[in-house]
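Everything below concerns the one structure shown next.
Every protein chain except one is present and positioned as in the full complex.
Chain IDs A and B follow the sequence of writing; residue 1 opens each chain.
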Amino acid sequence: MPREGILVDRPYERLTREQVELIHQVSMQILTDPGLISFNREAVDILHGHGAAVESIAGDHQSWQVKIPEQLVLKALDNAPRTVKLGARNPDNTLIMHGDEPRVYFITGSETNIWLDVHFPTYVNKADPTREIRIPEFKPRRGTVDDLCQSAHICEHLEMVDGYIRTVNIQDRDITGDNKDVNKFFASLNNNTKHFMSGLTSLKQLDNVVRMAELIVGGKKALEENPIISFITCLVKSPLQFVDDTTATFIEVCRRGLPVAVSSSPQAGTTAPIKEAGIMAQINAEVLAGITLGQLVKPGTPVLYGSVPVRARMDTLGDSYGSVETSQYNIDCVQMARFYGIPNYSTSGVCDSKIPGQQSSIERLFSDIVVAMSGPQYLHCAFGLLDCNSVFCLLQAVLDDAHFKMIKFFLRQPRIDQPEMEAALKQMRAVVTTPQKLYISYIRPVLRSGEISGIYPFEGSGETDDVFEIAYEQMKDLLARPVEHIDRKITARIFEEIPGLLPRLNVYERGS
Amino acid sequence: MSKDIIAIIRENVIQGRKTQDDIGIDDSLAGTPGVVELTQQALERNISPQGIITEGLTAGMQVVGEKFSTKEYFIPDMLASAEAVGAAMDILKPVLESANVETKGKFAIATVKGDIHDIGKNIVAILLKGAGYEVHDLGTDVPTEQVVEFVREEKPGYLGLSALLTTTMIEMGVVIKALEENKLRSSVKVLVGGAAVSEEFAQEIGADAYCIDAFAAIKVLEGY
Partner (left out) sequence: MQEDVISLIKENVIQGRITKGDEGMDEGMVGQPGVTELVEQAVASGVHIRDVISKGLSGGMNVVGQKFEAGEYFIPDMLASAEAVGAAMQILQPRLAASGIKTKGTIVVATVKDDLHDLGKNIVSILLRGAGYIVKDLGNNVDAQVIVDAVREENPHFLGLSALLTSTMARMADVIQMLEESGLREQVKVIVGGAPVSEEFAQSIGADGYGADGFQAVAIVEALASDTES
């Protein structure tokens, strides 16, 4: 049984059919003129071999102008699977996504450098020293592999997290470019039984992480049937450039037939036009270019239409994920992906705010609601992330779980049908004859059936706002709950076969 | 008369009009010569380059800076002005060299190996040029050897390194180590920046300064 997610019956859409088609047509024009600049030789050869016009560009870096004909794109869209299955260590956590079905899964992400610790010092009122309050203080520090384990651990227990994208860049002294991938995959997979998606630091590590996944599920064939890992690659840099190393990674992932999100992250105003029409045509062209390349490498390879569009902020030209346009672009992308029938990897909840608080709540809730309403299949929704995805805070992740519960409840389909109406009529006719004229007794049958939403779990008492403190207690409770690690025998094999794993990650050898 | 043209240069810097084709912040100057044309005219009239720089370009940028800090101007406005100043400096450079006027210094800038993100680096380059530095942009995904070679040959006083990715920031340390091995480290101040970089990281790899944005970079340079 896969996870149920939430089926959005009537997804919110911003674009008319004509606007969707116009974006599609202009994307096709973009792919032939100007086409893409490729810094990756192999991509050029593959596309050229299937009829793309290629021309070498003079300059410091080897690069080519690639013009991708419409026919090639349409054929790739035909080949791309309409249904993508993302497996999991625990089969109950499997995600099944159909491109034409707006069933939303909530997933964490992305990789952050900074880990935000929280503690609660006590403050005394100067005027009245008997009055004390506790205020959260946040302290940033560099993320480590232990932090990644904790993050994976808590996301295992957060009910609304349907799948896990590693949230922490591990920067321990003993982590290098060569052992980073294996350790981040192991730390995540060992502490979380949900689907795991990640980027890759070094292509050389691809076979090692795939082998690790095979050992966990029981072989190559088993991994094909239950792909517990998938990859995210930003192979196209905006505007319109195939990046050398990420494209190489993408090609190799496609060859292995593992699911991969083809993502593009244009910034409106700097690396994409500032207005909606321009950024939409460009991001769509960029994603289609990636999908086309992937389907040429291996027809039928499972891909997600990925979108991480953002608007530039006008005071620094940095990202402004908190801007409302960012949500609009994402909703438009969901609609484009549905137009093509390919499952969508969309973005919400990324905030500009640097710490948990009013700003972060408003920014993330706004985009989480509106983007979720549009019905993306794979909503990478920034659980616990702050400061434009550069900071991760466990407390924020716990807070986020609560509002996703509300969003999920909100998105449920209305139950208005003949039997419901008949039951309601019966109640009315009965209640009006009673002295109290109350429907309260009819609440009881639905009280525990999950049909009634709960109150906000971090509600304070009286005039105090204890949200952070209550959430912090819950965070500690969740961390104290055990997770199901990879079993002893398989762990031993993984440590035997996969080079570069830190011995301290082996829970069976620890302390001995 | 000479005062007039300098005042017009300043006005065009404030408007961010590089050439006569640019519209500027409002269209009041549309169709009239921009900073590039005006600077050429001024040189033809034998107005001193120092006067053009201090009273025209720098004075204009000062007003732009004030407008930016009062939030009347946004970064795109500032960049347009800085680009206009940079273009004017390109025209003035040969004249300054023949007159033996010292520039504010040579600044080499690069995004490190493996990283192809250049928005931040480009903004820094434009603003530093606008502030009067001689900027050499080595581009993105620049191999360490190329950076070292440039420092050896061109002897810039400053080197700016940029990285956006958590995966490539490590390369900055590699560049600094290579400069040390080539006994070039003391000849150049190394400034680092980029989304993934922090003060702590900068200290750890032995950089001279960490700049959170382009303005911080300018401030650091003015301090040297």
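Following the convention adopted for this analysis, contacts are C-beta pairs under 8 Å (C-beta built on N, C-alpha and C of every residue); 3 or more make two chains touch, one makes a residue touch a chain.
Keep in mind the model is a prediction, meaning the values are calculated, not measured.
Engineer: From the touch rule at the top of the page, work out which displayed chains the omitted chain touches.
Structural biologist: Per the contact definition above, the missing chain touches A.
Engineer: If I consider the whole complex, including the chain that's not displayed, which of A:V432, A:L447 or A:A480 touches that chain?
Structural biologist: Reading the full complex, the residue touching the unseen chain is A:L447.
Engineer: Please identify which residue in A:T130, A:Q436 or A:T464 touches the non-displayed chain.
Structural biologist: Touching the chain that is not displayed is residue A:Q436.
Engineer: Under the stated touch rule, tell me which residues of chain A contact the chain that is not displayed.
Structural biologist: 435-438, 440-441, 443-445, 447
Heads up, the rule we're going with is that only the chains that are shown with their structure count from here on.
Engineer: Can you check how far apart chain A and chain B are, centre to centre, with Cα atoms defining each centre and the answer in Å?
Structural biologist: 38
Engineer: Across the complex, what residues on chain B touch chain A?
Structural biologist: 71, 74-76, 79, 114, 116-117, 119, 123, 139, 141, 166-167, 170, 195-196, 198, 200, 213
Engineer: Which chain A residues qualify as touching chain B in the complex?
Structural biologist: 39, 60-61, 111, 113-114, 142, 169, 171, 177, 180, 201, 237, 241, 243-245, 267, 269-271, 314-318, 390
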